[in-house]
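Excluded from the complex is one protein chain; the other protein chains are retained at their positions.
For chain A:
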């Protein structure tokens, strides 16, 4: 990122966020990541339009979603997007001291380490979910046999990564236990505060919201995943609070609201 030229241009009206097709294609993990970025931008008061493309994954510079197209620059994933937005003069964590910033980063790693990986595990390594949800959805915009080829290729890729990080040997039960441990930590850290760093939301709040809200509102082959989150009432209240504050009461045209609404619908075909 060339920071000088980044800072020079103000945030354009036509900034766009790219993800896969909402109704038929997008999976749990990508939906969570997309929602996290949308929440972050909403919190920064930066307008963004959600654009759905079947080949969004291939358009992304890093292969990961979502990515944003702002001016003539393309940035993918929450971390780099936060930095990019900061270069343009917007930040949610400037008010934090050094120790709080360290803590924020640590908790963001926890979410990536446990929640995101658990989502990936569920959708690519749990046979029932793979068969009933993932395979039908992932390649759905494409004709047979391309749809199956793409899907198997992706599955192979993800399983390779799972092996590398030691998750391939886990059972679903163990994965759900990890999710529970993560939720417990988040719940304890949040306590009775409205946001993780009290009065103002930060990128951590956006990230946690993206994942928890998606888990809570996505119908899978089993309710076990969402039940883990529901065990912690302050976390569900947290999700409701952010949804009301940043996603409701906006234009019907606002793609963020649309995304939140469609996330409520079943992802089960």
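Operating definition for what follows: a contact is a pair of C-beta atoms (placed from the backbone, for glycine too) under 8 Å apart; a residue touches a chain by one contact, two chains touch by 3 or more; residues count from 1.
What we mean here is this: contacts and distances are computed from a predicted model.
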Can you pick, from "Presenilin", "Protein farnesyltransferase subunit beta", "MTX3 protein" or "Large ribosomal subunit protein mL37", the UniProt name of the chain not shown? "MTX3 protein"
Looking at the whole complex, which of A:49, A:73, A:155 or A:184 touches the chain that is not displayed? A:184
The one residue from A:63, A:95 or A:145 touching the chain left out of view is A:63
Where the complex has a chain not shown, which of A:40, A:84, A:107 or A:246 is the residue touching it? A:107
Touch list for chain A against the chain that is not drawn: 61-63, 98-99, 101-103, 105-107, 109-110, 112-114, 160-161, 164-166, 169, 181-182, 184-186, 188-189, 191
